[in-house]
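As you look at this complex, bear in mind that one protein chain is not there, while each of the others sits in place.
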Amino acid sequence: MSEIALEPTLAAEPRSRRGIRALDLAIVTALLLALWQLVGRATGGIAITPPLGTLAYLADLVQTSLFWDHLGATLLAFAIAFAISAVGGLALGLLLGLRRFAGDVAEPILAGFYTVPKVTLYPVVLLVCGLGLSAKVAFGVMHGLVPVTLFTLGAIRTLPPVLVRTARAMRLDGWQTMSRVMVPACLPDIVNGLRISFSLSLLGVLIGEMFSSQRGLGFLLVSGLAQHNVPLTTSVVFVVVVGAVLANTLMLRLGRGTSGRE
Amino acid sequence: MSRSRTVILVRAAVLAGLVALLEVLCRVGIVDPMAVLPPSEMVGAMIDQLRSGELDESMVQTFSTIGLAFGVAVALGTLGGAVVHAVPRLRRAIDPLLASYYAVPTFIFYPLLVALLGLGKLPLVVLGVLSATPAVVISTLAGLDGVPPVLRKVARVQRLGRARTLWLVVLPAALPRLFGGFKLALSYALIGVIAGEFILSGSGLGYSISFAYQSFDSRAMYGAMLFVLLVAVGANTLLYVWEGRLARRRLRT
Partner (left out) sequence: MTGGVGDIAVMEEPHASLRGVVRRYGGAQPVHALGPVDLDLRRGEFFSVVGPSGCGKSTLLDVLSGLGRPTGGTVSFEGAELGGEVPDGVGVVFQEDASFPWLTVRDNVAFGLRRTGLDGRETARRVEHAIGFMGLGQFAAHYPAQLSGGMRQRVCIARTLVMQPRLILLDEPFGALDQQTRLLMGDELLRLWRETGATVLLITHALDEAAMLSDRVGVMSARPGRFIDLLETGWPRERDSRVVSDPAFGALTSRLWSSLRTESLKTMGRAA
């Protein structure tokens, strides 16, 4: 799926390397924190609060119901958007993968849609859905639907035909072939597509909240900026980054598990 | 008629059908024509806007920002990728960073950038560079990994120096993957810059769309929107075709 996403690849490494790897990770993290500290210091806190200050502010912030309110709003919109993207994308991908001609017709259209700045369409979404939850969800789906679809479609296309023939030789029916052979065989790619959809749905929801919304982390971010509340913006960014990285790492693990690596 | 021809024709027909459907839905009133302009009027609005020249300034602003961000991302990403490739330890350290990078919506850094750099062109360029560079780094790594070792051996047998090996063997061998990265970089830079303008900025095409939206000028909004989408699709198609040309002779026919 080089059309829409890139995957850093590393060969599997022996166990003895794990220790070194953990050390490297620690060093990189330390460097990032140092950079953060440096930028915070150098700008005198007018743009970014340094790490410790952010944590302190965050500790207070999580005790306010306001924060949980906004976080909840974002999570709700995101959960709905991601669920729709995942289920819809999977179904669409399976359909287009199995119907070769339809797949050939649709794939470039979908890939084209993926590379377009969808943010310009947000006003239309607002005009159609009105302000509120449904607009954010719709915008999240616009971002998240395509990757799962394309990855699923690609996986089915590159499935070795011998697998399907084997299924037929074993006299599996259509549904069994699909659920017992095709989906498991495509699982690593599907998980990968889901991972990308996950981050893009989140992106869609956040952008939606940053533009014309009264709730959610995206709104909190922009309002922090408008009120010159630097610790608030920094904290929100921190929360989003940590959450996104954790979720992504989890899904990467999951993907590796399904592909039988490690 | 060959199959690929049929596919292209059907694809064009599907797209045309969708546009026609929208047109009808708007005209009949199933879709609120106040909310969504019928496609024919969108085109009219776009042509009017381009004629009047009111978008000229925004266009210069936006395209130069995207071009700058893209150029910096390509240079930085290729160079960075080559360096990281040459130092395996560095690569292992950077790898988790690259793997998680696009999981983070780069866009949320934009408010920080604005606070840091002010509301000008600079934060937008930085945002574009931030979104596009890792794609180039990743594809450079993949490209360099993909150079068959035997081709490097040929270079040594032909007694090429380091620079010539790089220029005459490694680069052409890695080019298809590099190109894939450039393509992504362009669309990421474009998305980043226009989204930035849209949310928080005082100029550029993205801004003119959000400004039109906020002042309820739906003709201006749809005109500018259509223009941006057409430009994005056009740029991507151009690269796509170019890439196809590059790739075709390398593929089995």
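Each chain gets a letter, A and B, in the order it is written, and its residues are counted from 1.
Just so we're on the same page, a contact is a pair of C-beta atoms (placed from the backbone, for glycine too) under 8 Å apart; a residue touches a chain by one contact, two chains touch by 3 or more.
The model shown is predicted, which means the values in this text are computed figures rather than measured ones.
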Item to check | Chain not shown, its touching partners among those shown | outcome: B
Next on the checklist: Out of B:7, B:55, B:137 or B:173, which residue would touch the omitted chain in the full complex?
Outcome noted: B:173
Checklist outcome for this item: In the whole complex, of B:72, B:160 or B:233, the residue touching the missing chain would be B:160
Checklist entry - Quick one: which of B:5, B:162 or B:250 touches the chain that's been left out? => result B:250
Item to check | Interface residues of chain B (partner: the chain not displayed) | outcome: 148, 150-151, 153-154, 156-160, 164, 168-169, 172-173, 175, 249-253
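Heads up, the rule we're going with is that only the chains that are shown with their structure count from here on.
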Checklist entry - Whole-Å distance, chain A centre to chain B centre, using C-alpha means? => result 19
Next on the checklist: Going by the contact rule set out above, which residues of chain B touch chain A in the complex?
Outcome noted: 7, 10-11, 14-15, 31-32, 34-36, 89, 91-100, 102-105, 107-109, 111-112, 114-116, 135, 138-139, 141-142, 145, 177, 180-181, 184, 187, 190-191, 194-195, 198-200, 206, 209-210, 213, 218, 221, 224-225, 228-229, 232-233, 236-237
Next on the checklist: Which stretch or stretches of chain A touch chain B in the complex?
Outcome noted: 2, 4-10, 13, 17, 20-21, 24-25, 27-28, 39, 43, 46-48, 101, 104-106, 108-109, 112, 115-124, 126-128, 195-196, 198-199, 202-203, 206-207, 210-211, 218, 221-222, 224-225, 230, 233-234, 236-237, 240-241, 244-245, 247-249, 252
